[in-house]
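For reference, the structure I am asking about is given below.
Omission of a single protein chain aside, the complex is shown with its protein chains in their original locations.
Chains here go by letter, A, B and C, matching the order in which they are written, and residues are numbered from 1 within each.
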Amino acid sequence: MAKVTLVEAVNMALNWELANDPDVVLLGEDIGKNGGVFRATVGLQERYGKLRVQDSPLAEGVIAGMAVGLASQGMKPVAEIQFMGFLYPAIDQIANHMARMRNRTRGRLTMPIVVRMPHGGGIHAPEHHSESLEAMLCHHAGLRVVCPSSPARAYGLLLAAIRDPDPVIFLEPTRLYRMTRQEVLDDGLALPLDTCHRLREGEDVTVVTWGAMTHDVLRAAEQLALEKVSCDVIDLATLSPIDHDTILDSVAHTGRLVIVHEAARNVGVGAEIAATVAERGLYDLHAPIRRITGYDTVMPYFRLEHDYIPSVARIADGIRETVKT
Amino acid sequence: MAKVTLVEAVNMALNWELANDPDVVLLGEDIGKNGGVFRATVGLQERYGKLRVQDSPLAEGVIAGMAVGLASQGMKPVAEIQFMGFLYPAIDQIANHMARMRNRTRGRLTMPIVVRMPHGGGIHAPEHHSESLEAMLCHHAGLRVVCPSSPARAYGLLLAAIRDPDPVIFLEPTRLYRMTRQEVLDDGLALPLDTCHRLREGEDVTVVTWGAMTHDVLRAAEQLALEKVSCDVIDLATLSPIDHDTILDSVAHTGRLVIVHEAARNVGVGAEIAATVAERGLYDLHAPIRRITGYDTVMPYFRLEHDYIPSVARIADGIRETVKT
Amino acid sequence: MKTVAQFSIGYQQLLDSEGRPTGELPAFARDADSLREMYRVMTLCRLFDAKAINLQRTGKLGTYAPCTGHEATHVGVGAAMRQEDVLCPVYREYGTQLWRGVTLAEIFIYWGGDERGTHFAVPREDFPWCVPIASQTPHAAGVAMAFKIRKQPRCAVVYIGDGGTSQGAFYESLNVAGAQALPVVFVIVNNGWAISVPVGEQTAAQTLAQKAIAAGIPGVQVDGNDVIGVRDVMQKALARARAGEGPTVVEALTYRLSDHTTADDATRYRPAGELEAAWKLEPLLRLRAYLEQLGAWDEAREKALRASLSAEVDAAVQVYQSTAKPTTDSMFDFLFATLPDHLVEQRETARHYAGGHG
Partner (left out) sequence: MKTVAQFSIGYQQLLDSEGRPTGELPAFARDADSLREMYRVMTLCRLFDAKAINLQRTGKLGTYAPCTGHEATHVGVGAAMRQEDVLCPVYREYGTQLWRGVTLAEIFIYWGGDERGTHFAVPREDFPWCVPIASQTPHAAGVAMAFKIRKQPRCAVVYIGDGGTSQGAFYESLNVAGAQALPVVFVIVNNGWAISVPVGEQTAAQTLAQKAIAAGIPGVQVDGNDVIGVRDVMQKALARARAGEGPTVVEALTYRLSDHTTADDATRYRPAGELEAAWKLEPLLRLRAYLEQLGAWDEAREKALRASLSAEVDAAVQVYQSTAKPTTDSMFDFLFATLPDHLVEQRETARHYAGGHG
């Protein structure tokens, strides 16, 4: 079994589905001969041809809109947006059509689409290449939003996303693309959507996070373990719909909740988690909920990006404070 | 002093600024001779000419993008998006440029822009004409989002928005456009932004809402008053940044919080209010926070729109439950 | 300066405004049955339109977008298509839709504010009405791409208005269709107005067909009030597409003889003289004149047709008005293939308050 990076796991999953489902078709900018700017699609056009792995013209609206058309014919398009900051030209198609077509047509035309894109910062890229815009997507009913935190989860969740009969936005954390390697069996087995993953069991505080931040949270949790603070770390994995029950169960046990995300705080996904616990788990809380997030500023150019993204120190301090209260 | 509707108040404010500030320029679809599909700009092109009150080509991206260009030259564009569901083609310009230009250029190019648009449902309009998408806008740093709840507030807040040196998204509740008349003095006096308005004082529960829902909340509060339940009703008015202090003060007093909005619940603005109270006001809460909102579905076609929008009965029941807990 | 590229835009009119052939006509124009069928659907559109406006005025229908004036364009396009082709309409192309099997009742139900109106029993694969202007155009490109991948001899046809040609999505779709030689035909219905904005203020382009040049694909203008001309141009464009030769842009020149929608009042912005002049060119009279020249139509047939179509429209109104309000469950049940847990609770709440109106 090969040890692969997250981006290689994505490539493996795409390859599996292309090989096994003739309806799967990939489209996006520079995904063909170039294999994608992150190399997620490397080798696939060569293997499956120019029609099944298409270089799109430089227009995200067309990529998403053609995916809608393809899906209406029963194909399963997997579209790539080159960076999340370039999602905006596609959002009309995603929100007004992908998310709505099944409902609009009372089930007549369905949208088994995946829209993949890099997510988050930390790779010293230019402006607009480091965004975390999941909140905007999660707010739109009719979409699933998924964000893996490891190569194995990327493989299994991407397979699940492609096989899902409804549109899934698949966010790939750029910091993780090549950060670690993991053994991933290329067995075509999907992981379930709509469910959290517990990354570490603990007693004192529930920490919910996703994507690249899971690694920083785990490092903070390790530090805290030395101080005898034990964290129940939950990887949200599917950001919408949220598996609130797992979180509520954990909070019922720990009595404390910290949410960590890279995106800006204001009206972020963390707010939804906090709000739901304040509605359904209020009496379990022994301390105020805490969100440790990106600031409510624009993602800065890269000299400051590590001052924007919550650091292990900031996370550890926040958890410490919460546990003390 | 004339009694005017909300849409007439909008027209008055636009007229005031056009008359008093030569840098103000209006752009949008059908805002000229036709006076706007809701008649918000009626008479203005006739008075100020085709350059200052411009019919734009049918392209929201151009409307927002030209506003950015105009603003960079020190003009004060007031752009109209015909319905909020047609905001998506403009969102790239709003999020990637309007919200960022001052920060990007370290204050060299600034964006004194207002983007006006109808907000919410309840007027039996076709699909895409009844959306409430404030959450998506509020999540983006660098923008202000404002939503008036009466003719007088529309007048005063719109003046403030136009005079503000930074971009303001101004949401005009369609249900209120012609619902009530109110005496509004055309005196050019702006209301402050970034602050809530208390619509009704009460002891038992804090109810936060905005836009058209304020009227339904007030009706529910009246009903509840007969049952000796007294509601502290807060009109959020500026949806981003949120005046959390006023809300927290009220919750400190009442011990209970209900949030009512028309938009879908998941990752909505209500979540941010709830999360902040769960962080900063947790110990004041005597009962779980409750959100009474649109469902996490697509806004239905109009035969069901009143089943989607929280009704007075649903609001009253929710407050009753919260007060009982 | 050296010239490196040259282009021209042609214009086709096969029946002049009096219904006289301008030259040799295509074969179908000598088939009286075929012509009468086109005339039937065009007349149905006219009667349906009047009824819909009437229902709206009396509070029995929501905002409605009329089609009066566009009948030749819509029916000409429909008649040129094959059933297995796919249509991506905007919101007023009932003539094409009726031709393809959408029912009057479905149209009423849609404008009555009920998603069930889009659940076309026939044609199953056509797109529903598309309100966000121009956003339907990439769908057609995607549909056409599916046909190309699967090597099916089918075409996508997509409508757009003169106003819609200002939206970027339209050009993007033309461009991708050209670059990938997709089997799709773009039909620009130039009816002179985009709500209150006349086409001359919408663009500096002398024709809208020339938008095609930007994408390196052929563009052609046709008299959109000449159903024979429209059908002929469309048949050729579809044949090209089906043969793998790529997309075409067809600009149909017609006129919006109504308000934009029932929520609009065109007298605010539109010169009365223009409307009057346009009525002289309207498409039904023209086809009828030609049919009469062929000896294939007369007053008696006209009366009978109108009576039977009126009955058809009335029957559809019946179906529409007896369609019960959708259940609140229907807000939830079509969102996903299987309802996620958190929506089960919301569905319960909605049931509990069903029918509430504040």
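Assume contacts are C-beta pairs under 8 Å (C-beta built on N, C-alpha and C of every residue); 3 or more make two chains touch, one makes a residue touch a chain.
This is a predicted model, so every value here is computed, not measured.
Taking every chain of the complex into account, the omitted one touches A, B, C. Across the entire complex, the residue among B:92, B:172, B:235 or B:262 in touch with the chain not shown is B:92. For the chain missing from the display, the contacting residue among C:73, C:96, C:118 or C:167 is C:167, taking the whole complex into account. On the side of chain A, the interface with the absent chain consists of residues 29-30, 32-35, 37, 55, 57-59, 61-62, 85-86, 88-89, 124-129, 216, 219, 265-266, 295-298, 300-309, 311-314, using the contact rule stated above. Within the complete assembly, residues 25, 51-52, 54, 56-57, 59, 61-62, 64-75, 77, 92-93, 96-97, 102-110, 141-142, 164-166, 194, 241-242, 244-245 of chain B touch the chain that is not shown. One chain of the complex is left out; on chain C, the residues touching it are 1-12, 165-172, 175-176, 178-179, 181, 201-207, 209-217, 220-221, 246.
Keep this in mind: only the chains that are shown with their structure count from here on.
Between chain A and chain C, the centres computed from C-alpha atoms are 40 Å apart. If you average the Cα atoms of chain A and of chain B, the two centres end up 30 Å apart. Distance between chain B and chain C, defined via averaged C-alpha coordinates, is recorded as 36 Å.
The set of chain A residues touching two or more other chains comprises 92, 96, 103-104, 141-142, 241-242.
In chain C, the residues that reach two or more other chains under the touch definition are 115, 132, 168-169, 330, 335, 342-343.
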